[in-house]
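All protein chains but one are shown at their positions in the complex.
For subunit A:
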Amino acid sequence: MTAGAQAAVTLQGVNTSFGSNHVLRDISLTVAQGERVVICGPSGSGKSTMIRCINGLERYQSGHITVDGIALTRDATSLKRIRRDVGMVFQSFNLFPHLTVLENCVLAPMSVRGMKRAEAKALAMDYLGRVKIPEQARKYPNQLSGGQQQRVAIARALCMQPRVMLFDEPTSALDPEMVREVLDTMVELAGSGMTMLCVTHEMGFARQVADRVIFMDGGEIVEQGAPDTLFAAPKTERLQRFLAQILRSH
C-alpha cells in the first residue's frame, strides 16, 4: 500500500466502558491522510473518549485502532511509536507551568526524538513564529492569555512533527474574544495538509475547514457527512435537536 492510499487513523468496532457506563459503542471510523474531521455531539456523547483512545490516553475493551499503519496495542512499543506521531491539544491547554514556553516546546523533541538543543530550539522558534507568538518564548505559561497558551500548546504538539493532530475542545475553555485567534491558527494548520481530528462545537470552523463532520450521541456515531449537507439537512432527530440547541446558544 502506498502512503497516499493508507488511512491515517482507523477504528474498528471500538468499545469502551467505565464500570457500567458504556461510553463508546462499536465505533468504526476511517480517516484518510490529510483529512480534516470535526466531531461534535452533546456532552457525554463519547467524543473526547474516542479521540483519547487514538493515542492511548484511554483504554478500550474491544476493537482495533491503527494509526499510520501501526496497530495500537497494550504493548509499550506501539504506544510509544503512535504517540510520537500523534499530537494532541487539550481543552485546558495543559502546558507545563514550571517550564518556559520554549522549554515546553523543546522537551519532547529533545527527549523523545533525541534532537540536539540548538536544533530543537530552532524548530520551536519556527513553530512559535507560525502561531505568532515567538516573542513570548522566554515567558512562563501563566504569564500568557488563554488564547496565547493554547497557541503555545499547538506549537508544542507540532514540534514533534506529528502526522496526525487531535484537538479536544480546544476553544471551550477560552474567553470569547480569544476563540478567534486559536481557530485562525487551526485553519492555517488545516491548510498545510495536516490530518486533523477535532472535537469542537465551533460550527463556523467546521464549515470552513472540515472535509467531514461526525455527530456522536450516546457513544455512537449517529450521522456523518460533509458539513454543508449535514448542517443543512440533518437526517436524524437527534442531530436536528442538537443543532437547534447549538444555534440557540450561539
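The rule is short, and it goes like this: a residue touches a chain if its C-beta (ideal position, glycine included) is under 8 Å from a C-beta of that chain, and two chains touch if they have at least 3 such contacts; residues count from 1.
We adopt the following convention: contacts and distances are computed from a predicted model.
Student: Out of "Phenylalanine--tRNA ligase beta subunit", "Carbon-monoxide dehydrogenase medium subunit", "ABC transporter permease subunit" or "PduH protein", which one is the UniProt protein name for the chain not included here?
Tutor: The UniProt record for the chain left out of view names it "ABC transporter permease subunit".
Student: Quick one: which of A:108, A:133, A:155 or A:221 touches the chain that's been left out?
Tutor: A:108
Student: From the listed residues A:59, A:98 or A:117, report the one that touches the chain absent from this view.
Tutor: Of the listed residues, the one touching the omitted chain is A:98.
Student: Determine and list the subunit A residues touching the chain excluded from the picture.
Tutor: Output for subunit A: 55-57, 80, 83-84, 86-88, 90, 92-100, 107-108, 111-112, 139-144, 153, 156-157, 160.
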